[in-house]
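If you scroll down you'll find the structure; I have some questions about it.
Only one protein chain is missing from this complex, and each of the others stays in its spot.
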Amino acid sequence: MTTQLDNMYRDLILDHYEHPRNCHELSNVNSSEEGFNPLCGDHVDINFEQKDGKITDISVCTKGCAICTASGSIMSDILKGHSVEETDRLVKEVKAYLKGERDIEISNWPPSLQALSGVRKFPIRIKCALLPWTTAELALQNQTKQK
Amino acid sequence: MTTQLDNMYRDLILDHYEHPRNCHELSNVNSSEEGFNPLCGDHVDINFEQKDGKITDISVCTKGCAICTASGSIMSDILKGHSVEETDRLVKEVKAYLKGERDIEISNWPPSLQALSGVRKFPIRIKCALLPWTTAELALQNQTKQK
Amino acid sequence: MLERFRKDFPVLENNPGLTYLDSAASTQKPAVVLEKMDHFYRFDYANIHRGLYNLSERATASYEAARTRIAEFIGTAVPESLVFTRNATESLNLIAATIGEQIVHKGDEIIVSVMEHHANFVPWQQLAARKDAKLKVVGIDRKTLELDMAALESAITGKTRFVCCTMASNVLGTTPNVAKISKLAKKHGALTVFDAAQFVPHHKLDISTFDPDFLVLSGHKMLAVDGFGVLYGKPEHLAAMPPYMTGGDMIENVTIEKTTYSEPPQKFEAGTPFMGGAISLHAAIDYLENIGLDRIQEHESALAKLADEKLRAIGKVKLYRKPEHIHNGILPFNIEGIHPHDVATILGDMDICVRAGHHCAQPLIHFMGEMAMVRASFYLYNTEKDVDRLIAGIQKTLEVFHK
Partner (left out) sequence: MLERFRKDFPVLENNPGLTYLDSAASTQKPAVVLEKMDHFYRFDYANIHRGLYNLSERATASYEAARTRIAEFIGTAVPESLVFTRNATESLNLIAATIGEQIVHKGDEIIVSVMEHHANFVPWQQLAARKDAKLKVVGIDRKTLELDMAALESAITGKTRFVCCTMASNVLGTTPNVAKISKLAKKHGALTVFDAAQFVPHHKLDISTFDPDFLVLSGHKMLAVDGFGVLYGKPEHLAAMPPYMTGGDMIENVTIEKTTYSEPPQKFEAGTPFMGGAISLHAAIDYLENIGLDRIQEHESALAKLADEKLRAIGKVKLYRKPEHIHNGILPFNIEGIHPHDVATILGDMDICVRAGHHCAQPLIHFMGEMAMVRASFYLYNTEKDVDRLIAGIQKTLEVFHK
């Protein structure tokens, strides 16, 4: 087995896959979106609770592959408590990084987020890692539009 | 130039091309048909005058290549005076011979008709030689149906 | 065994260590197929039809010889009943867009099986939607995974215009009884459309035994190159159908006011066709028949059964087919708790090529209660070593996921 593969299926990723965080009912949903990846049949359901421009709670429920599930779970851990603006910036940064669009310094990212980097060596699986992020972005955009 | 080609463009053929016989008005048309060959744009117009099961007059007017024009002209010379049944048999024989469907003894054919044999070496041109004959056949069939 | 034929496949020679188990998606090509096609381009190439010179006559002859050979291969003596297309998908779309448009009306019914590839599902679903007709989906027996003939019998009525069914499921490998289906359809005046894309690489086909109205296949699934497919249609249907595409080589006469069309099959082959594809399928059929489809079927089934046995022994692997039903190389499975795409990625990393996902058969996958499946598909060039490597790969996958 190649080290690239090892790198993608790190224990941290597998742990998030086996025990995805933050899939729960929210008392108050301010924005939501469903995402779908026809490649894997991955399906992700994202809900945000917001207050005063801050994400007060988030729910991410994934049915899918390890990469997508872990990515969504990691994301849910990180976004909680951030401002909507910060979130938007981070989502864009993660997307750009995964797609390899530009050089991005990730050493100041939370370690769990850094663990996603292994997927960059598997171009066809990048979509799996991206799905929760693009879905979150859409959810926040929808919400912005509604205002 | 190959002898096959020489054989196809015999003087007799060229003469029938330059001076096609029997393109004229009939006083009494009993059956007629137009034939069209999309390959060359060949067009042939055939009219029969019949009486008591005999072909009393025939008109064949062709706009087309040397092979088609000559074939129609030769045919017009031969069919006149034949019974409809004989004609039908001869048309079928000529078709089968040109298509190479079966061995046919042609030594008792009129020399002008034998001259058409050169076309057999040029499969793509066989259609040109066939057009007047298939059109004549259709004309006679139509007439039979009308009875 | 067929070991000695493996060396005929350059991709396998040029990628040492490759275990190619994705032949149901597309087969590799034997050198002789590539060489015959290459020879055509190096010696005989010209545009066919209407060329009044030897090169074009030779190209036309090769193209039409392929038609005759393919006709013989599927069991018809009428080469003109074969239309050349890009792939099975186009063949099916052609049927739906021509005779489908002609004969399906509001309130009519179209029957498909739940195990169709999207290519034999979506065109009918869309036709039904356009026409306000009803799409009836016939299920499969959950135990045997065979087509539910009883359900088909109760679904079919006098309003049924088409019965569209695969001859071999690309996911399950099951092979419906086409003779029965054909008979039933005829009784109700429905036309049959059989998708032989996945059948004909593995099983001897003889359409004269069940008289389909339409049948389709794809060259790239049977050792020919991609980009070339076939549509068989009964001559009387082809004669009555309007053309699908219009343009050069399919017209009889064009005036500004009006166009008249050529006879089939030219009527359905607008524009310059893929002559090289026809030649490659001709060569592929020669190659397949030289080995013998019986032997190929026997070989690939034996490998699939062996893999089935070894996977069962591992435990944790869910196998969908019963071993006694395996009679071709298609083997679908899943590992508990590991998504098929992760399985395929780990196998792929070890150069073991399998397919994972919905296999363009979402209705079936949902019917089976799954999100996706892994499919290993064996063909004539696979060996027991490929089985061993697959097993090693699955074991590795379990390790990675700490199972």
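A, B and C label the chains in the order they appear, each numbered from 1.
Keep in mind that, in the parts below, contacts are C-beta pairs under 8 Å (C-beta built on N, C-alpha and C of every residue); 3 or more make two chains touch, one makes a residue touch a chain.
A quick note: this is a predicted structure, and the numbers were derived from the prediction, not measured.
Taking every chain of the complex into account, the absent chain touches A, B, C. Among C:A77, C:I256 or C:A313, the one in contact with the hidden chain is C:I256.
Checked against the hidden chain, the listed residues C:L2, C:V83, C:L205 or C:V225 yield one contact partner: C:V225. Between the chain not shown and the residues C:I74, C:V122 or C:C165, the one that touches is C:V122. Contacts to the hidden chain, counted on subunit B, fall at residues 1-2, 4-5, 8-9, 14, 39-41, 43, 63-67, 122, 125, 128. Listed here are the subunit C residues that touch the chain not shown: 10-11, 14-15, 18, 20, 22, 25-26, 28-29, 31, 34, 38, 41-47, 50-56, 86-90, 92-93, 114, 117-123, 125-126, 135, 137, 218, 220, 225-229, 244-249, 251, 253-256, 258-259, 270-277, 341, 344-345, 347-348, 351-357, 360, 362-363, 366.
In the full complex, subunit A touches the hidden chain at residues 36, 38-39, 123-125.
Everything that follows uses one rule, which is that only the chains that are shown with their structure count from here on.
Relative to the C-alpha centre of subunit C, the farthest chain centre belongs to B.
Summarising the inter-chain contacts, the pair of chains with the most C-beta pairs in contact is A-C. With centres set at the average Cα position, the gap from subunit A to subunit C is 38 Å. Each chain gets a centre from the mean of its Cα atoms; for subunit B and subunit C, those two points are 47 Å apart. Chain contacts: subunit A has no residue touching two or more partner chains. In subunit C, there is no position where the chain touches two or more neighbouring chains simultaneously.
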